[in-house]
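The complex appears here minus one protein chain, its other protein chains still in place.
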Amino acid sequence: MSRRSRLSLFGASAAGLTALLLWGVAGLPDFGHYRGPYGYVLNAVAPTERHVTNVVTATTFDYRGFDTLGEAFILFAAALGVALLLREERAESHSLDHGVRSDAVKLVGLALVPALLVLGLQVVAHGFITPGGGFQGGVVLASAFALVWLAGRYRAFRRLTPTPAVDFAKGVGAGGYAVVGVVALLLGTSYLQNFGPLGTAGTLASGGSIVLLNLATALEVSAAFVLIFTEYVEELALVPRETRL
Amino acid sequence: MSYLPYALAVWLFVVGLYGVVTSRHLIHLTVCLMVMQSSSYVLLLSIGYVDRGTAPIFADVPKGTRAVDPVVQALTLTDVVVSVAVAALLLAVAMQVRRRHGSADPEQLSAVKG
Partner (left out) sequence: MESLVPLPVVVPLIAAAVLAAGARWLRRGVDDAIALATAAATSVISTMLVVRSLDHDLVYWFGGWTPRHGLAIGIAFDVEPLAASLAALAAVLATASFVYGWRYFDEVGTLYHVLMLTFLAAMSGFVLSGDLFNMFVFFELMTVCAFALIGYQVHSTAPLQGAINFAVTNVIASFFVVTGLALVYGRTGALNLDQIGRVLSGQGTDGLVVVAFALLLGGFLVKAGAVPFHFWLSDAYAVAPVPVCVLLSAVMSDLGLHAIGRIYWPAFSGVFSGDVDALRALFVGIGVLTMLVGGAMAFFQRDLKRLLAFVTISQVGVFLCGIGLFTARGLAGTTLYVLADGFVKAALFLAVGILVYRLGDGDELRLRGRGRNAPVAAVVFFGGAFLVAGVPPFGSFEGWSLLVRSAEDVGYGWLPAVLALGSVLTGGTLLRAAARVFLGWGDEADPLLSAEPPPSEEEPEVSSSRISPPLLFGPALALLLVGAALSFTPELSEEATQWAQRFQDRPAHAAEVLAGRLPPASTAPPTGAGLAPYGFGIASTVLAVGFAAFGLYRRRLPALVRSGAARLLEPPIATLKGLHSGIVGDYVAWLTFGVAALGGVVALIAR
């Protein structure tokens, strides 16, 4: 199909589609007038039932925890897919990356790394009390590693993130999530049903198995992002400029 | 006025779609898909908004305070993860295409056709 005929086909269809979509959303309740009932029910019962104050995390890891299992594995599979697509036998010794030269950048960057690590761990740990959670904190943790490369050298980054260890962490994280659910099965309850002491709301010791799922997710997400990032960085560090994107 | 967020979501969707159809570079195509993805975020989150509602986190406000819908927030979180996964894969493919083919133009990619 020529570009012109494609554009005409698309133009007409998009006009129709836009009209349809606008007609469809016109049937929604007004902005700000959410009718529920799903959200209202969860807001009402979650803090009492699960002793957590962050209802979104409770929804993610408990009420709709099975969705999160799928989601964790989507990231898991994507990281593997990136590894599969970009795998090449590259000569590690011929790294083209000579690292950052400016001392100021190096100093500030590397000083931020422990700060990011602490922030990430805090976001993960307090995920069911205040805004945050395994996903959010896991990404922050991964960015701490990325900062090592950004403000430092490729080789230092790779020494901190050896592929077998990262693969292992990712597998353990994803598998761990699924296994926690199995523990619930073995306890005679439903898959991914909450178990363990529920503790007091608002403290670190609350939520039962939400804590475990949270940690497993954080491990998996940080490992997956580090893995994806590593593959991309290797393109920059090891592939000559001409064939690069 | 109260339908503006929904209309915004529709706009993002269609504009992203236009970008995909007319794209001449795979990275541009990936970004257009991300734009379409963000239309779904906007739609979901606007649906769950409650007038004068606060975040559904009751650490510092008493239980029972008017709060927005936590379900759409969990759904959007999943959606974000999905979009990251897709973007990562598409960009990886774009890199390989550039390396093998010399160009990242989707209109040049027609080895299989007919």
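We just call them A and B in the order they show up, numbering each chain from 1.
What we mean here is this: a residue touches a chain if its C-beta (ideal position, glycine included) is under 8 Å from a C-beta of that chain, and two chains touch if they have at least 3 such contacts.
Keep in mind that what you see is a predicted model, and the values were worked out from it rather than measured.
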Which residue of A:55, A:192, A:211 or A:237 touches the chain not shown here: A:192
For chain A, the residues touching the chain missing from this view: 1, 3, 6-7, 9-10, 12-14, 16-17, 20-21, 23-29, 34-39, 41-42, 45, 62-67, 69-71, 73-74, 76-78, 80-81, 83-87, 164, 167-168, 170-172, 174-176, 178-179, 181-182, 185, 189-194
Where the unshown chain meets chain B, residue by residue: 9, 13, 17, 20-23, 26, 29, 33, 36-37, 39-40, 43-44, 47, 71-72, 75, 78-79, 82, 85-86, 89-90, 93, 96-97, 100-101, 106-107, 109-114
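We take it that only the chains that are shown with their structure count from here on.
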Mean-CA-position distance for chain B and chain A (Å): 15
Chain A residues touching chain B - in the complex, by the definition given at the top: 3, 6-7, 10, 14, 17-18, 21-22, 25-26, 28-34, 36, 38-40, 42-44, 46-48, 53-56, 58-60, 64, 67-68, 71, 74-75, 77-79, 81-82, 85-86, 129-131, 133, 135, 201-202, 228, 231-232, 235, 239, 243-245
Sites on chain B touched by chain A in the complex: 2-7, 9-10, 13-14, 17-18, 21-22, 27, 43, 46-51, 55-59, 63-64, 67-74, 77-78, 81-82, 84-86, 88-89, 91-96, 98-99, 104, 107
